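Here's a slice of the assembly, chains where they normally sit.
Should a chain be cited, it is by its letter among A and B, assigned in written order, with residues numbered from 1 in that chain.
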Amino acid sequence: MCQMKQKMLNIETNGRGTFDISHDIQRIVEESKLHTGLCHLFLKHTSASLILCENADPTVRVDLENFMARIAPDGDPSYLHDMEGADDMPAHIRTILTQNSLTLPISNGRCALGTWQGIYLWEHRTIGHVRKLVITLQD
Amino acid sequence: MCQMKQKMLNIETNGRGTFDISHDIQRIVEESKLHTGLCHLFLKHTSASLILCENADPTVRVDLENFMARIAPDGDPSYLHDMEGADDMPAHIRTILTQNSLTLPISNGRCALGTWQGIYLWEHRTIGHVRKLVITLQD
């Protein structure tokens, strides 16, 4: 009761795409021995997101990629900010349209996710990065 | 001081649209007797959202529906994921573009919402569902 625990996790991505971190997060929550509380996840980046997404059919995440590619295309000539390439500004737009932070309830010692909810890190840059995640747990 | 309370709420929707849950949430916060703290709402679904929306003019929410229908149209032939019908993938996109979780401040024993802020559950599927909401309150 009334504990606040913080942990850092580095997640290595190999380029644009979604990475299932559900098991990593559930393991950290279980190890914390907290029973009822909240789990806050925070990415220290502006070009990658955290999403809760349908976890049964991987084509959902393909469709999400295609959706983002359509509304915020790489290399759009209207972008002023393109220092790091054609995917630079789209990565910021995708992050702003989604979230780089999630707060999840902890119930009975686990993240109380719905049956079809998976926790994904969404890398928006075309090359891989090491993404820093801050996990704050409280009960 | 330093309490963590959790409650489940089932919300029945009758298909796509917004459902005002402000009064339900305020009642639960008031019953908790917490004075200063946070109220965390979490939907255990990937095809419905929680939004804070202007609560005076219902046409705002009509325009939001129309906006979503325009950028993520039902039955778009490019979707790979359509197992549950034409509204399946759009429901996931709408959820990713909004949020399925909200954290609200509690001040003086109530959610400290602005004058024009209402809490809405936004059902994105065309048929009704029972949506499970986890409410975590702390002070």
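Just so we're on the same page, a residue touches a chain if its C-beta (ideal position, glycine included) is under 8 Å from a C-beta of that chain, and two chains touch if they have at least 3 such contacts.
Source: prediction; values computed, not measured.
Asks: Going from the 2 copies shown, figure out how many the entire complex holds in this file.
Replies: When the whole complex is considered, it contains 3 copies.
Everything below uses one rule, namely that only the chains that are shown with their structure count from here on.
Asks: How far is the middle of chain A from the middle of chain B, if each middle is the mean of its Cα atoms, in Å?
Replies: Each chain's C-alpha centroid was found; their separation is 20 Å.
Asks: What does chain A use to touch chain B in their complex?
Replies: Listed in rising order, the residues are 1-2, 36-38, 51-54, 57, 59-60, 62-64, 66-67, 71, 97-99, 102-105, 107, 112-117, 138-139.
Asks: What residues on chain B touch chain A, complex-wise?
Replies: Checking each residue of chain B against chain A gives 2, 4, 6, 40, 42-47, 71-72, 78-81, 83, 89, 92-93, 96-97, 99-101, 103, 132, 134, 136, 138.
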